[in-house]
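Note that one protein chain of the assembly has been removed; the remaining protein chains are unaltered in position.
Now for subunit A:
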Amino acid sequence: MNERQSMETDIVCVGFGPAMGGFLTTLAKGIVNEDGSAVMESTVVPGLPPQVICYERADDIGVGVSGVVSKARGIRESLPELDPACIPLCTPITEEKVVYLVDPHGASRRSLPLKAADAALKLLGGKFPGCRYKDMAVELPYIPPFLEKHGGLTFSLGQFNQWVGNTVMATGAAQIWPASPVAAPIIEHRKVVGVRLADQGVDKAGKPDAAYMPGMDVRARLTVVGDGPVGPVGRAIDEARGLPMGHHQRDYAVGMKFVVDLPGNCPWKVGTVIHTIGYPEPEIFGFLYVLPGHVASLGIFVPSWFDNPVRTAYRYLQHWMQHPYLWKYLKGGTIRSFGAKTLQESGKNGEPYLVGDGYARIGEGSGTTNVLTGSGVDEAWTSGVQLGQAVVELLEKGLPFTSENLEKTYVARRRASWVEAEAKIAARSREAFASGFIPGIIGMALTGLTKGALCWPADSEPVHKRIPSIEEYYHGRISCEEITRIRQEATAKGLALHDALMDKVGWPEIEYDGKLLISHQDALLLGGKVQAAPGYADHVTFECPDTCRACAEKTCIEACSGQAITTNPDDGVPLFDREKCVHCGACLWNCSKPSKADPERTNVRFAAGAGGLHSAEN
């Protein structure tokens, strides 16, 4: 079994998320009849409908994704019969709040104006007419229209994906294979002609081991790339082709979340949506969605413009949950699920070439996420629907999947749609966060309220240029000598630095309750159910080991959502444990050192890998 095998199909798809769900749902309606018979014929298996295969790297189609609040315009348009009650953990939105959280501990890093605002709130908050200051929080009296999701849905993307995937497969129009990481696109003469699956039966370094099986080449007339913001196929195409002039992919966030069984005394009603700003750090946004069954999906986003080299989402998440505004109703709750994922927040600015000869890009990796409206799933789904319509049109006309034909059909539909119109408005909405939290909030409001006519301009920089040294970040709060001591101690014990540093600047210790406040490792096991099948190579590697040895921040360790990247007591190159990785991809963009080959990339290489989260409730 040591020879690389090859297989032909009509359409090969990479990554099963909402975009691919939209694509396959639409495609299925066009290529098979309701009785399963073929509307049109495959070119590789005559007599059958076009053969459509989708490979997903995660171990099931419902694992490893996130909670969602969405207007669901595109989803409802393509699924007019959709009944939220048919999908577990799905419900209409009943109430929305945006809440500013004051820091109860004084440990966060706040600018002077923000400190002054907090002081004024604490002193006078309850006395201002219309200002509801309670539990160290203010519920904003007004939600800007560009942010509100009234009339939409909140749901678990894992459950939604399961429902969509099973519905698509039941039509017989497509096969969706989980646990099948795709290593790379196959590019011949500047044309994508299929994909190569990851090698199996290899050791950590990718060398053949027991039961070695080289990843199969799956050749297809069309390759649909929907592998998300850190997918290896999309990034390989970008590396081969570059991005369109003026585009960059520098804005990211890691979203980390829990799904929680709420305690009995919690009064939040189903469909409640709460967005928070201001705490645990001003740059970190929070979300809480109340789902059916007295369950909440909640968590935080830690963005790339949060200039903290020890940006640990897990520790911050625990502080956020314990904010008095939330904790009074969360205390006594129990974790059901845990997960994390990267969000591509460059949106329109990071849009790659959407099509080329033999391929098309859909979903988050194609720049659909709208950072102004805080919406991505519906946009991703809609981009998939648009490609589905285009592919059916080309198949009906018997036209090849050339760049030109895909431009005329798919890209034209996308450009004419609300996805594009809103993406244009949002394009410069978050620029000002590069200058700080307050300019960022003002800039976002300015752009949103003027529908993109105005913005607060600021220069964009790659993440590695933004991350300061630990000494710079804690200047005036922890001495350099103390940081050196903490670093030496932590390295000797194989620990990350963030806990010691955060303790030092006044963050209270987390008192584990064994239910919601649990160790990071227990969150992986009890919540994420993280597992990894043997026989695959390490998917996180470091491009230049000497660069790691010289790195004093090692943000990859601090930011790792699964404690899979750890300090190496014997060497400066971090250790990676594949069995703990949740595949969020945060290491890829949090690295503080640029790649020597391309300064827009970092020193971390993130390849295709199996395993990860095994909870389908995220």
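Structural remarks
One rule holds for everything that comes next: a contact is a pair of C-beta atoms (placed from the backbone, for glycine too) under 8 Å apart; a residue touches a chain by one contact, two chains touch by 3 or more; residues count from 1.
Please note the rule applied: contacts and distances are computed from a predicted model.
Chosen from "ABC-type transport system substrate-binding protein", "Phosphoenolpyruvate-protein phosphotransferase", "Amino acid ABC transporter permease" or "Electron transfer flavoprotein subunit beta", the protein name that UniProt gives for the omitted chain reads "Electron transfer flavoprotein subunit beta". Residue-wise, the contact with the chain that is not shown comes from A:Gly201, picked out of A:Pro92, A:Gly125 or A:Gly201. Among the residues A:Asp59, A:Asp103 or A:Glu364, only A:Asp59 touches the chain that is left out of the figure. Checked against the hidden chain, the listed residues A:Arg336, A:Arg430 or A:Lys554 yield one contact partner: A:Arg336.
The residue touching the chain not shown here, chosen from A:Ala85, A:Ala116 or A:Ala211, is A:Ala211.
Contact with the chain that does not appear here is found for just one residue of A:Pro18, A:Pro50 or A:Pro88, A:Pro88.
Where subunit A meets the chain that is not shown, the touching residues are 5, 7, 36, 53, 59-63, 88-89, 159, 162, 165-166, 169-170, 172, 175-180, 197, 200-201, 210-211, 213, 216, 218, 293, 336, 514, 519, 521-522, 525-526, 529, 531, 533, 535, 580, 614-617.
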